[in-house]
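Only one protein chain is missing from this complex, and each of the others stays in its spot.
A and B are the chain letters, set down in written order, and residue numbers restart from 1 in every chain.
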Amino acid sequence: MEFKQSFEELAAQDVHAEAQRRKDSGWRYVQILAVNLDNGVDVIYSYMLDGNLQNLVVKDMPRDGQLESIGDIFLESFVCENEIHDLFGISFTGMPIDFHGKFYRLSCDKPMTIISPEQLARREKEAKAKAVAAAKKEKDAQNASDADMEAKLAAMDPEKAAKVRAAMEAKRAKAAQKEAE
Amino acid sequence: MGKATVIPFGPQHPVLPEPLHLDLVVEDETVVDCIPQIGFVHRGLEKLVETRDYNQFIYVAERICGICAMGHSLGYAETVESLMNVEVPKRAQYLRVIWHELSRIHSHLLWLGLAADAFGFESMFMHCWRLRERVLDIFEKTTGGRVILSVVSVGGVVRDMDSATLQWICEVLDGIKDEYSKIMKTLLTDYSIKNRTVGVGFISKEEAVNLSIVGPFARASNVNYDARLFGRGAYGDLSDFQPILDAQGDCYARVKVRCLEVLQSIDIIKELSAKIPEGDIAVKVKGNPEAGAQASNVLEQPRGECYYYARGNGSKYLERMRMRTPTSQNLAGMTVALKGCDLADVNMIILTIDPCISCTER
Partner (left out) sequence: MGSFKLGGMTFGSLFKKPETLLYPVQTKEPYACQKGHVLNNVEECILCGMCQRVCPCNCIVVDKKIRRWVIDPFSCVQCGSCVRACPTKCLSMQPQCTPAGDAKYSIDLDVPDKKAAKQEQA
């Protein structure tokens, strides 16, 4: 047996049907997990057959979204489902063992969806660094295109080149005016 | 049929080393239904990945559970390595497996002692823990810690063992094996232990497959699954590795499988320490996990298969780290095994499943 892993996408409404299909073809339930991202919560279902570990990703669930429980097919999923409900706020319909949000004793609601101050500070820093890098890149590109143009103009006859230069100057002035507004 | 009564079992109970609560629905003396409940020791360690970088988190991963400390740090490191496409040197892989198998011996001996204590066999408890102390001594001498080893790093291991130390480990293990065989013989042939365990808490192979049970619990029901079979790391270099199976599916079979796994681990360590290649023990890991990169991994821990998931976000901090531990997979199997048993057998069944709650809740 060799170990392989893969990530595939899965539509939110197919979760239950997929579980049934997997069970019928002999796959073993491994786990369910959730990841809190900017666009929502990704829920990942994992199944395994002979060392082939497949992770099916349900992308961008809304933060208070709802999924169908696979507890009637795989009873052991009740731990993960209750956990995701308590920590991420995704609810599951038809859980065989439902703790109604009392699975973990938590001091706040949906703790895993809270963005910690450290994380926020880091993200802001990264965004700033990214913006600086992007601005620098644009400037470089601008300079490069200017140099390019100069080279082209040098190849043209002087009368035409002067005309083009004047047109470029006007364009630049216009852009500057627009920016100032 | 008598009236149904609900008996609360745990979270504080003499047989339970960790807080697990069960609502047992009992008719006369027979358990007809059971609802497990955990959630007493949730610490939010997965959230901590946001404030600890991927090298630091290894020390958090170790502290998820005291008994599986080596397993968790190893599983975490392997997952991050596969996330960042790091190739670990061969010698580091061997050392990791040697320590991991030692921790399996220590976990099984601890469990055996607790189980013997639950039967009321207290001298056995002392003998098991006496032998376990020698394994902890090996840890102390080779890694500097008894339980929390802090020996795995992303990209390899942080300590090397010379050949004299490996030789010494083999000698200690020979000593353990001698005494352990006597203990095992007693445990597996004793009349009163058989009385308590044979035929109790039966799980058939079909049920075990349907409930996705993992680890020794599944192997006692003849499910041929062991994550070591994938032959990753140093496991691939073993001349012959076959998981220990038993077809009985009752408490006795589970005791037997764990007992034999200790001997198997001793053999694995001896074989690997004879074969260990020379070389580096770590590679330098540069850069950060890419944004949106994902990796999943399974590892055979003493209690069964453990699943790891990691996702990077381009910085040195991981976006998400997740462990799904063997016990969370086995809880459903436990409720099924408990149905129809005598109230007096409940503690025996729970112990032979060997739940580890602090792992499950993180």
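Everything that follows uses one rule, which is that contacts are C-beta pairs under 8 Å (C-beta built on N, C-alpha and C of every residue); 3 or more make two chains touch, one makes a residue touch a chain.
These numbers come from a predicted model, not from an experiment.
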Using the contact definition given at the top, list the shown chains touched by the missing chain. B
Based on the whole complex, identify which of B:Ile183, B:Leu318 or B:Val336 touches the chain you can't see. B:Ile183
Using the document's definition of touch, tell me which of B:His21, B:Arg52, B:Arg196 or B:Arg258 contacts the absent chain. B:Arg52
Contact with the hidden chain, among B:His13, B:Lys90, B:Arg159 or B:Lys205, goes to B:Arg159
Just checking the interface: what residues of chain B touch the absent partner chain? 52, 55-57, 59-60, 123-124, 127, 130, 133, 140-145, 148, 150, 158-159, 179, 182-183, 185-186, 189-191
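Here is the rule we use: only the chains that are shown with their structure count from here on.
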Distance from the mean Cα position of chain B to that of chain A, given in whole angstrom: 34
So in the complex, which bits of chain A are touching chain B? 1-3, 5, 7, 28-31, 33, 35-37, 44, 46, 48, 51, 53, 55, 74-76, 78-80, 97, 99, 102-106, 111-112, 116, 118-119, 122, 126
Seen from chain B, its contact residues with chain A in the complex are 35, 37-40, 42, 44, 46-47, 50-51, 82, 209, 211-213, 225, 229-232, 294-298, 307, 309, 311, 314-315, 317, 319-320, 322, 324, 328-333, 335-336, 360-361
